[in-house]
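Please read through the structure below; I'll follow up with questions.
One protein chain is absent from this view; the other protein chains keep their places.
Note that the chains take the letters A, B and C in the order they are written out, and that residue 1 is the start of every chain.
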Amino acid sequence: MSLFRKILVANRGEIAVRIIRACQELGIATVAVYSEADAAALHTSLADEAVCIGPPPPLQSYLQAETLLAVAREHGCDAVHPGYGFLAENADFAAAVAAVGLTFIGPSAAAMRAMGGKIPSRQVMEAAGVPVVPGYHPVAVEPAEQTVELAAAAERLGYPILIKATAGGGGKGMRIVTDPARLAVELESARREAQNAFGDPTVYLEKLIPDPRHIEFQILADHYGHVIHLGERECSIQRRHQKIIEETPSPALTPELRARMGAAAVAAAQAVGYTNAGTVEFLLAPDGRFYFLEMNTRLQVEHPITEAVTGIDLVKAQIRIAAGQPLPWRQEAITWRGHAIEARIYAEDPANQFLPATGRVLLLSAPVGPGIRVDTGIMAGDVVGLYYDPMIAKLICWAENRDEAVRKLDWALAHYLIAGVTTNIPYLQAIVRHPAYRRGELSTDFVARHLAAWQPPLAEPSDEVLVAAAVADFQGDGVTPMAGAIQPGGEPYSPWRVADGFRLGGG
Amino acid sequence: MSLFRKILVANRGEIAVRIIRACQELGIATVAVYSEADAAALHTSLADEAVCIGPPPPLQSYLQAETLLAVAREHGCDAVHPGYGFLAENADFAAAVAAVGLTFIGPSAAAMRAMGGKIPSRQVMEAAGVPVVPGYHPVAVEPAEQTVELAAAAERLGYPILIKATAGGGGKGMRIVTDPARLAVELESARREAQNAFGDPTVYLEKLIPDPRHIEFQILADHYGHVIHLGERECSIQRRHQKIIEETPSPALTPELRARMGAAAVAAAQAVGYTNAGTVEFLLAPDGRFYFLEMNTRLQVEHPITEAVTGIDLVKAQIRIAAGQPLPWRQEAITWRGHAIEARIYAEDPANQFLPATGRVLLLSAPVGPGIRVDTGIMAGDVVGLYYDPMIAKLICWAENRDEAVRKLDWALAHYLIAGVTTNIPYLQAIVRHPAYRRGELSTDFVARHLAAWQPPLAEPSDEVLVAAAVADFQGDGVTPMAGAIQPGGEPYSPWRVADGFRLGGG
Amino acid sequence: MEFRYAWGDGEATVQVQAAGDGLWVTIRRPGQEPVGYRVMVLRCEAERLILRMGERHLLFHVARDGKARVVAQGARVFRLEPPTLREARPPAAGDLTAVMPGKVLDVLVQPGQRVDAGTPLVILEAMKMELRITAPGDGVVTAVFVRAGDVVNPGQKLVELH
Partner (left out) sequence: MEFRYAWGDGEATVQVQAAGDGLWVTIRRPGQEPVGYRVMVLRCEAERLILRMGERHLLFHVARDGKARVVAQGARVFRLEPPTLREARPPAAGDLTAVMPGKVLDVLVQPGQRVDAGTPLVILEAMKMELRITAPGDGVVTAVFVRAGDVVNPGQKLVELH
């Protein structure tokens, strides 16, 4: 089968590496692009060709749609894979790629637009019978009238209520109102914030779902109307509205609920004539009700856990679908095996508001072993800068059941060495070792609830570490072992027995 | 559940590493043992304790049963895992471990003895209704009489016929006879060879199975009579009677045949009251008939491919079974997904009769990616010597189907860097790329048939390689990049355009 | 040879000396009694260090970052201030006592003798290896309590320094 001749990978980091490797296995040539900050990045040397597309700032490089299109055409590419982030969900870019006769490996621009913006997608979903969070969008134009209108709506929906900005994102213009008396005031400030953030003051109301779980469904849709779902991913463990640990299956789903939510996800995709891989996000309330949140019209960061339990390579599936192949699986053929968890390794300081950390990677040693997968774009020697997403690696562990997967992840985190740049590994370890996490008690406020008091482990080096430092300095790194350093099975000395060789008396 | 407190891992290399990591995930402490040649080996630093058990020669270290038992007791171990090789199939050692009140993680000494030696096991199998290769064992004692007796038997069995040494192994004392007239002569020389090799001249006859496939079945048996099989492994790709590439499922098995062979494997295990993990080896004839060959009463080198398709961790299963837990799976619950292939990386020279190669590992870089697993016990800097099995790593690839698994393995082999020691990686690549292999046309004489004329790839360095060498020497390894070495998106130069910068005219 | 490391709010002085077929490493943390370890160097490469301490084989990744010494054990990374090769500062005067049973092979100093930091004072044989007891700082030997051949027990005074 001939899929594509050459694919432009319009991304960087681990996802670019992931896509290029998939192409190599499929026998498809690749062109990597890089900003001046990424000239020595791993993805550039994996690809068959690498083209510099500008200075480090994304706006001048990875977001330069025209440059990317020019590179793709000059280098004889017949398809473009956007990865995630950057231009992945930019409908105009998808349209532009198609306009020059290349294949965009993802959904159609139309489907992206239908799913873009919160309000349109909510309406589409309601029309398709997919449950959405009860809400109300004002019809009135004049703020004062809107306030009256929304106050009435709030009464109907019931407090606590959530104010959201129509053009919103990232929590901007978002307010939680529990006391009806405060609604008007909060509407005011929310409008101001929305106006400043998005140049659009329009806000709407949504019922507040307390203690929700973030459950998303992976779907695949070919160009012949065939849509299937590959089950859920629970992404409730978040810090500052960003996922850090995802797992599948969700401890909260029964087979029956999974079937219903999966069907809703498929309906959502069909409602917009969706093609290729996508993810439908739901809020799952403690009472078992679920509500459509939004659809991510791209490959997700956390796609590997779905691959681990279904055995399906989602990147290869994306490429085959884009090449016009029909889905080779029927829904009944999809089975789930074992449990998979992904931990996102960020270059950030959990002890300091998760501020991005920078530096040169001095030492790098990733854990290996059965059921352990590491997706990363960094090598020892790389400089982690501030230009791009601080996620530098994904650690994915699979095992027969959740308990074993958690133990494996715990082991793997304890063996993931990244020196030279501060990472969230100790924080991830704290989560994975927390009793509530072990019990599967997950919710989007898990971190706030259980790790508010988290402190980084002591910097105090053990005696062993000090010994290692001194020996390295004594012998000089790189000196070969002293002759006869190995003592043939001589009497064993327990370090504790030897521990206190000679003491200086007091005084 | 408390399995064991502390396990002595009575092995070295990749399997010791594999076992220690499994114990760590299960929360079990480990004691590693090492010979003086292995003091810095990876497995010693992974374990909680490491004890030197003698000089490099196995007879003075890894085969020292008494020393191992003493170490186990002195260090408070309550179980011993033998790995494979060394003492793994030594019934006396298993008995000795049990005798001092420790648990041997493997079958009982009795089961080992029943399966040891070819003739007893053949008889047990015949009794259990497991098909064995038609053969004949002489009753007469006096060689001359035996010859007459065997000649008659040979007529009944039909030529071509195989002469095998009763105490045999490794092809010693083995003869293929196609012409009845040569039988007596061949019997003579076979007896001589057997006498010299094993101190026992006894030989017997077996019908020769032409073009056989080597198919083995993994079984698991608990201490409560419950035995299941985890499907087959095809190990037909061998060099000098040693497996180098194994895969599962076998391209030759139908579900119906798998079920029949699996049932035979289970019957074989039950016939000797087998417990723990074991492997039943069969010869599969082109006509679809299969014959019991022997049973390996231990974990197999190639166990990871079964883990990949069944999702069952065999080492953890071994430990749980040994701890007295019942099998958690019924036969119907065992499912197989996708295709897995293992390539054994040997430190050997395929261009020189596969003679073991030695040296210091200068550079080591293992392939990574979804579906790729590397089990190894070596690190950069290790010295590969002649004392132990030259297998230094196992590369296991899993994918949705055979074609993708083969492509992945091909990719992974091309990215497995081991410098400083000659390995069989180029040879493995030749096999994996051979059309017959791609078609799944496997048989134990695959290598002889298809790779007899194999030549190692040219040592001629490409211009790129020479450039790299000179740049490394010019800048000196470890020098940081020249300032401004990165040229921001400057006009692309095709290396071919630049290729011939300036020429010296002729003359 | 002695190295000084500092981190966060802590610091330590680490002394390394050849002992038998390995190393003897003494760690001094302020306000704590020094602790000595017998260490075998199984491997010491550009980035990887494998030590044997007692019956444990310990794998470390090590690097230099400018002047800092970076040591990693598993995922845990420690950044230690630049080791500076230096003479030990004279500690509080006191006397050297053995805490392991051993035999005095030789006494190298006599009362009244002025010694510098690192000057060997007594050679002991303990646990099948020779250990050189050296002066922790500059000073004067005010008393010697043992002779060659003596068997010393834990707590027994060897030499007094001032």
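What we mean here is this: a contact is a pair of C-beta atoms (placed from the backbone, for glycine too) under 8 Å apart; a residue touches a chain by one contact, two chains touch by 3 or more.
In this text the structure is predicted, and so the values were computed from the model without any measurement.
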>> One chain isn't shown here. Among A:I176, A:M379 or A:A448, which residue touches it?
In response: A:M379
>> Among B:K172, B:H226, B:H415 or B:H434, exactly one should touch the missing chain; which is it?
In response: B:H415
> Since one chain has been left out of the picture, which residues of chain B touch it in the full complex?
Replying inline: 362-363, 365, 413-420, 425-426, 429, 457, 459-475, 477-482, 484-487, 490-507
> If you put the missing chain back, which residues of chain A would it touch?
Replying inline: 32, 39-40, 42, 44-51, 379-381
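Note that only the chains that are shown with their structure count from here on.
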> Which positions in chain A touch two or more other chains at once?
Replying inline: 481, 485-487, 490, 492
> Which residue numbers or ranges of chain C touch two or more of the other chains?
Replying inline: 40, 42-43, 45, 52, 55-56, 58
